[in-house]
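Complex shown without one protein chain; remaining protein chains in place.
Should a chain be cited, it is by its letter among A, B and C, assigned in written order, with residues numbered from 1 in that chain.
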Amino acid sequence: MAADRDSRRDWIARRAAMELRDGDVVNLGIGLPTTVAGFVPPGIRVVFQSENGVLGLGPRPAPGDEDADLIDAGGGYVTVVPGACFFDSAAAFNMIRGGHIDVAILGALQVDELGNLANYIIPGKRVPGIGGGMDVATGARRVIGVTELMASDGTCKLVPRCTLPLTAAGEVNLIITDYGVIEVTPEGLVVQELAPDVQPEDLTSRTAARLRFIRKL
Amino acid sequence: MAADRDSRRDWIARRAAMELRDGDVVNLGIGLPTTVAGFVPPGIRVVFQSENGVLGLGPRPAPGDEDADLIDAGGGYVTVVPGACFFDSAAAFNMIRGGHIDVAILGALQVDELGNLANYIIPGKRVPGIGGGMDVATGARRVIGVTELMASDGTCKLVPRCTLPLTAAGEVNLIITDYGVIEVTPEGLVVQELAPDVQPEDLTSRTAARLRFIRKL
Amino acid sequence: MSGQYAHIMTADEAVALIEPEQTVMIGGFVTVGSPHTLIDALVRRGTRPIRLIVTDNGFEDRGIGRLIVNRQVSQEFVSHIGLCPETGRQMAAGEMDVTLVPQGTLIEQIRASGAGLGGVLTPTGLGTAVEQGKPKIQVDGREYLLEKPLRADVALIRAYRADRQGNLVYRRVMRNFNPTMATAARLTIAEVDEVVEVGDLDPEHVETPFVYVDILVGCVIR
Partner (left out) sequence: MSGQYAHIMTADEAVALIEPEQTVMIGGFVTVGSPHTLIDALVRRGTRPIRLIVTDNGFEDRGIGRLIVNRQVSQEFVSHIGLCPETGRQMAAGEMDVTLVPQGTLIEQIRASGAGLGGVLTPTGLGTAVEQGKPKIQVDGREYLLEKPLRADVALIRAYRADRQGNLVYRRVMRNFNPTMATAARLTIAEVDEVVEVGDLDPEHVETPFVYVDILVGCVIR
């Protein structure tokens, strides 16, 4: 596992991007998930949706080229690709809640054996609110949680049961951490892949969640 | 009361048009109600909405000027006035059900003391279906029922209680017939006005509904 | 649609994807905004029985009524059938199971399905035959009917122009049930006048985003 944080986060984002299939419609959460857009493999064309009303997000504009009426759900200026379209929030959330988003990639404060996701309230800190995260986690066909395994306070974010307030119950399908890739199955968590230089014990020693390993990793 | 049927129906339509106020947004039912558009008094500008997705209906087009994509809810070709707009059925019915139509003028098979309206099923005849009538009758701020008092089978359409299947319960505010104008109040039916040459007895002898007369008519 | 481009095919190829016993939504209001090329192809193919979700049946010789006359429809949710008397005859003969729905309720039931909502709470139909057998829900002292979402296997819709991705624009009252039906089927087939390149539609004016459109079929002007 890469030692510095940026490299570990890049590994997570790059690995998450490998989950995308040609033609997927994708919603990215704020923070680490947003960086996934920069790692989409060549030959794969995905379309990014943002819940503030755009399908077909492009890269950040060059300085001076910002359009005051064109931001993404994170509040950053964006561009659009050819074939994009705009719509209001009601239409945006119909698309999300109605199952028309193929993949959502969301950050996590905690994620657990049942695929529960907690990503909106940090105890003792300011409540930022709910935003579109609950709808995205509930509505997207496939939900990928991306997070560093360990929180900055040294606790593990992969837990048997979330103790933080949930964003959505049982909606996470895949968890990508800097220690490896873990699938949420009806039979529990299955480690599909370990990050480079990570041993199974590195993972099992840090989380209290029950893990199975798909094969000798 | 005018002897011939066309004149009587024209009186109803003209009288209904006098209920419209400048700036009203109006939905007209099929048949007799549609003819109300031709009697809007000078100086009064109303806007006609049709539930198939247009606000700002204009007159019928001249022969040869029909637009294949521009009909009203009755299926007839129409034009639009400047400032018109188009929208889909979901938006059209939000406008209707949400109380954004000021006046609906609807035909009636029966209407009763409670303001109940029956206008979609004639027993023993083909069922034409429900269409937008239930939503219009339920959602419009003011519902005016327009009808000849007597059905072609000699029965009276103004009844104590509707016996035909209802279109909407308790939604009619005003009933305009070829015998007079009748308001539906919480205390029952009140005759506001008699048609020309109609005597109170002409009305009371034909309907079993209880009527009060607003003043000596 | 989840590919880069919508599939472009003939009406006959497209309707061959509809299987017996499937539920099909078809757009249009009194035949305006109906996908006539697709309907005619479905009549030619003769797939039966199918279930329909439509706002009206058009006429016996034009639009959805042709499917009724051809005895392809076993069941339908529909708002108005008056212009297609054959429907009434098949209803009376017990050959078709017809559920009449207020039009504003029908479009919301379709929207609810496409939008992932559990149903519609509407005042329309209270105190009428429409309320029979349906739950009533009280909200803040007012009563509403709970009407369930309506979903289809296939939606046959009509639009004016498409880009190759499947973004759609409409014209005048052609819209009616089409944009909403596009969202509420597993497979959406759109009949359009013209297909343009990606980028040739103004992103401000796209009304059906391409995610809802799988197949594009050219419109045959009759």
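One rule holds for everything that comes next: contacts are C-beta pairs under 8 Å (C-beta built on N, C-alpha and C of every residue); 3 or more make two chains touch, one makes a residue touch a chain.
Every value quoted in this text rests on a predicted model; they were computed, and no experiment measured them.
Q: Of the chains you can see, which ones touch the chain that is left out?
A: Even though it is not drawn, that chain still touches A, B, C.
Q: Tell me which of A:43, A:129, A:154 or A:186 is the one touching the absent chain.
A: Of the candidates A:43, A:129, A:154 or A:186, A:129 is in touch with the missing chain.
Q: Which is it among A:138, A:173 or A:207 that touches the chain not included here?
A: In the complete complex, the chain left out is touched by residue A:138.
Q: Which residue numbers on chain C touch the omitted chain?
A: 108, 112, 115-123, 137, 139-140, 142, 144, 146, 148-149, 169-172, 204-205
Q: Footprint of the hidden chain on chain A, which residues?
A: Residues 50-54, 67-71, 73, 75, 86-90, 93, 96-97, 116, 126-135, 138-139, 165-170 of chain A touch the chain absent from view.
Q: Take the complete complex as the reference. Which residues in chain B touch the chain that isn't displayed?
A: Counting only chain B, the missing chain is touched by 21-25, 45, 47, 49, 55-56, 80, 82-87, 91, 93-100, 102, 138-139.
Rule of thumb we're sticking to: only the chains that are shown with their structure count from here on.
Q: Would you identify the chain whose Cα-based centre sits farthest away from the centre of chain A?
A: B
Q: Please compute the C-alpha centroid of chain A, do the same for chain C, then give the distance between them in whole Å.
A: 35
Q: Could you put a whole-Å number on the gap between the CA centroids of chain A and chain B?
A: Each chain reduced to its C-alpha mean, chain A and chain B end up 55 Å apart.
Q: Send over the residues of chain B in touch with two or more other chains.
A: none
Q: Could you pull out the residues of chain C that touch at least 2 other chains?
A: In chain C, residues 111 touch at least two other chains, as defined above.
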